[in-house]
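Note that one protein chain is taken out, while the other chains of the complex remain in position.
Think of it as A, B and C in the order they're written, each chain with its own count starting at 1.
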Amino acid sequence: TVGFSQVGSESGWRTTFSESVKAEAEKRGIDLKFSDAQQKQENQIKAVRSFIAQGVDAIVIAPVVETGWRPVLMEARRARIPVVIVDRNVAVEDGRLYVTRIAPDFTDEGRKAANWLMGATDGDCDIVELQGTVGSSAAIGRMEGFNEVIGEHPEAKIIRSQTAEFTRAKGKEVMESILKAEGGGKQVCALWSHNDEMALGAIQAIKEAGLKPGEDILVVSVDAVDDMFPALAAGEVNATIEMSPHMGGPAFDVIESYLDGKRDFEKWMVMDGRIFTQENYQAEYEVRKSN
Amino acid sequence: MLHKKFLPLYVTSLLFALLFLAGSIQFENFGTLRVFMNLFTDNAFLIIVAIGMTFVILSGGIDLSVGSTIALSGVIIGVLLEAGWHPLPAFAVVLVLGTLFGAVMGAIIHYYQLQPFIVTLAGMFFARGLSSVISEESIPIMHEFYDDVAMFGFELPGGAWLGSSTIIALTVLVLAVMLANFTRFGGRVYGLGGDTHSAALMGVPIARTTIAVYALSSFLAALAGIVFSFYTFSGYSLAAVGVELDAIAAVVIGGTLLTGGYGYVVGTLFGVLIMGVVQTYISFDGTLSSWWTKIVIGLLLFIFIAMQRFLVRR
Amino acid sequence: MGYKDLSPLVRRSIWPLLGLAVLLLANVLIAPEFFSVEIKDGRLYGSLIDVMNRAAPVALLAIGMTLVIATGGIDLSVGSVMAIAGAVSAGLIVSGVDNIALVVGGGLLAGVAAGFVNGFLVGYFGIQPIVATLILMVAGRGIAQLINSGQIVTFHHDAFEFLGVGYFFGLPFPIVLVVIAFVLVQLLMRRTALGMFVEGVGANASASHHIGINDKLIKLMVYCVSGLCAALAGMIAAADIGGSDANNAGLWLELDAILAVVIGGASLMGGRFSVFLSIIGALIIQTLTITIILSGVPPKFNLLIKAAAIVIILLLQSPEFHRQVARLKKKRGPKHAS
Partner (left out) sequence: MTTDNTLLALRGVDKVFPGVKALNGVDFTLRKGEIHALLGENGAGKSTLIKVMTGVYRRDGGQIVLADDEISPANTGEAQNLGISTVYQEVNLLPNLSVAQNLYLGREPMRFGLIHWRKMNRDARELLAGYDLDIDVTAPLTTYSVAIQQLIAIARGVAMSAKVLILDEPTASLDADEVASLFNIMRELRDKGIGIVFVTHFLDQVYAVCDRITILRNGTLVGEYDAATLTQQQLVSHMLGKELEKAVHEKVDHAEEQNREKLLEVHSASSDVLQPLNVSVCAGQVVGLAGLLGSGRTELCRLVFGLDAVKEGEVKLSGNPIKFTNTRQAVLAGMGLCPEDRKRDGIFGPMSIRENMIMALQNKRGWWRYIPMKKQRELAEHYVKALRIATSDIEKPINQLSGGNQQKVILARWLASEPHLLLLDEPTRGIDVGAHAEIIQLIRKLCEDGLGLLVASSELEELVEFADKVVVMRDRRKVAEVSGSDISQQNIMQAIAGQ
């Protein structure tokens, strides 16, 4: 029996993630206890406690936020239940509190996006940024990584930055206003969006303003969700950094070998995301279409 | 004493017992002292805010700002500890600020005759906005004092644990029952909820009572913020989103009328516990997808309220 | 003619309108071209049009919410109903239904059904509105996600997308929809006695019952109207992005809708209502949002600004505040104290 505490179902990406973990568990014959925290850390802590009370064999946590895990992880340790962290990080000094962490590196995603953009524009670009939810670790990490890189390019600057809360509808609404504020958007060189959903919304706004996304305004974002590939194919998106939702397999691998007695795991198994651009998206598009 | 006016209370506690029983029959390890005590440990902060909310609702108002106040308290504590403060003075600061915040909302509501729903909604935006301005990132809390307090508690049979937050919540509960039903202030709060105009004509100091009620609610929300910081060892501007709705739901499930004037603080405790059991039940089950979780919570909420209605009406 | 001589209706309308005017002016300071509206390809184009277009969903919600609030109720489920309606329409489209009437009808039907559940619980079951609609607020989003299996269902259907992105005589279609809904509701409420009955039920349900008004049916009706408005708003939102996002469509919009109604001067205790002023309330909220975007302040200040704006607008409407200001004025300039 494995308990899995998921953040919630706030996006399509998240749902795919949950489903893939469930499918993986079924494939391996694991009895999975799934718990949805509805984006609340307190619910997640409650769920982990109830897993401990149920006496599960292992716990997988996809944390809502990084902080605040020490007490409940200590409780799990006292009950000798191994914990694997997936997706976002947890900030505990004592590395023994969890077995390992299987997660992407948000900062690095931001860096990759910036590097690609700087490469494509020779470091000269007026950028519009669509931020994720204020305070979320993905938004903070991606912003940090991106800014770090463009800080080295004096000609590149972010001219407008606003949150669109990771959603498509807000992405469209915010982009629409920003374009108006920037005199129709002719001077904007690129859009940097913290996730694909916002980018997809923003693309529509760009089109409705009479500009061509991907040409008049370059579009770069993170996630590589399925809907991005048709947009890549249409040339409306220039680059997206993959963030694979299939973290169930590696997590169960770790748990199985832990229960077999293995102990020396790397503390952070980075899920390295590929970058899809106009040059290399086709192969992946075919794969996804066939699913 | 089986009195008719306590009927909603009996019904609520009975429903809680039934649900707990149902869980115990269905799942192994459910009907244990440990799970029961976890209900308190996990919901201590909710019990505390819901008690504050009970007073507000009894007085005929509503307080939507409590969730954000929890977050703001956590963030302030986090920042102060980072700056090298000892937790105790930090707590004092948070409690005082919280009380003031509530008093200001109460004063605006009373003196400008504005609607509590909207004033506290603005309060909710304000507190959450202020916490994200203070710190967007979640601030981890590391302090020996926190470890000590978090460790403090009593081991009960079966791996159950009576921790400091449970003790705080239960103390607040006892004090709140006394305040609501054995002091003049309590009578005034009920009176205000019954009919503000009549209460004024009967000599109830409306201004003072209204301000005090919101101050109390925010004070308890700040206290809940402290308890929450022990629960998560962090201060985060996005913490406790939507807790105000949980608290309102708990108060109402506990048999208090939203229109004010009727209900009991103890009912609120059962309201929180019922919601806690529902969650525990769902996570023991462990097969519900995200959406079924929401649907089932909604259904259970409906069943409770319908049964309550049915049983109390007769 | 002094302020006191104005009719109550005018007096009540002044402050929301003034609030809107102040906000619009603030925008001009931030972005001078704010008021410029041009015609591009036969379409009106400009920030003002955007404000109205973006305010449409909240304005629609506010229309229904106004009636609910007038009866002394509240409807927290509208955000979730938006998600359900979007999901139903999207579901119909992707399952091959092409007839626009069916697609829209399906969404509206879902909204009415949701409203019926709310209205039944409130009217006939006697459950307190906040809780009755909280049930559907929680469960409704789950239902929408269930319909979509948790994914964003994208679609292409020109006729349906017209709801969100179409233009009608140069105006974005959502604006047209709001106008139609407003006119219909206004006719229904003010050309028949329904409006009076709605206010009566809100002012004193027991008294309405005593004169034979079917207060339960009236409550049922207003929740159905609210469900219908929410469904329309949900379909606009889905049509706008060409996809049904069950997780985020209408998220927290119930608060905006309630806020709009209160900014429009209605009391949450029920009674007097004005659909027009509620729409002004929705415009105020949207203008504020756009102001924040245009002003370029970091997003972490968004909520603080919003809180401050709400408090100021509410104070503007408070008679006690007017009195205080008047007293201050008297002290400052005795020559005006005639």
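Rule of thumb we're sticking to: a residue touches a chain if its C-beta (ideal position, glycine included) is under 8 Å from a C-beta of that chain, and two chains touch if they have at least 3 such contacts.
As the structure is a computational prediction, the values presented were derived from the model and not from experiment.
Asks: Considering all chains of the complex, which shown ones does the missing chain contact?
Replies: B, C
Asks: Of the residues C:Gly123, C:Gly200, C:Gly227 or C:Gly265, which one touches the chain left out of the display?
Replies: Result: among the candidates, C:Gly200 touches the missing chain.
Asks: Which residue from C:His156, C:His210 or C:Lys329 sits in contact with the chain not drawn here?
Replies: Touches the omitted chain: C:His210.
Asks: I'm checking contacts with the chain that's been left out. Which of B:Leu7, B:Leu33 or B:Ile206 qualifies?
Replies: Only one of B:Leu7, B:Leu33 or B:Ile206 touches the chain omitted from view, namely B:Ile206.
Asks: Since one chain isn't shown, list which residues of chain B touch it in the complete complex.
Replies: Those residues of chain B that touch the unshown chain are 3, 5, 178, 181-184, 187-188, 190-191, 193-195, 197-206, 261-262.
Asks: On chain C, what residues meet the omitted chain?
Replies: 4, 8, 191-194, 196-197, 199-200, 203-204, 206-214, 267, 271-272
Heads up, the rule we're going with is that only the chains that are shown with their structure count from here on.
Asks: Using the definition of touching given at the top, classify the network of chains in this structure as line, ring, star, complete or other.
Replies: Drawn as a graph, the chains make a fully connected set, so complete.
Asks: Which of the two pairs, A-C or A-B, is linked by more C-beta contacts?
Replies: A-B
Asks: Using mean CA coordinates as chain centres, what's the gap between chain B and chain C in Å?
Replies: The computed centroid separation for chain B versus chain C comes out at 30 Å.
Asks: When the centre of a chain is set as the mean of its C-alpha atoms, what distance in Å lies between chain A and chain B?
Replies: Once rounded, the distance between the two centres reads 33 Å.
Asks: Please output the residue numbers of chain B that touch at least 2 other chains, ranges allowed.
Replies: 132, 136, 289-291, 293-294
Asks: Would you pick out the residues of chain C that each touch at least 2 other chains?
Replies: 145, 150, 300, 302
Asks: Can you check the complex and tell me which residues of chain C touch chain B?
Replies: Touching chain B: residues 121, 125-128, 130-132, 134-136, 138-146, 150, 255, 258-259, 262, 267-268, 300-308, 310-311, 314-315, 318-321 of chain C.
Asks: Would you tell me which residues of chain A are touching chain C in their complex?
Replies: 9-12, 14-16, 18-19, 131, 134-135, 160-163, 165-170, 172-174, 176-178, 180-181, 183, 197, 200-201, 204, 208, 210, 227
Asks: If you look only at chain A, which of its residues touch chain B in the complex?
Replies: Residues 3, 6, 8-9, 15, 18, 32-36, 38-43, 45-47, 49-51, 53-55, 65-71, 91, 93, 133-137, 140 of chain A touch chain B in their complex.
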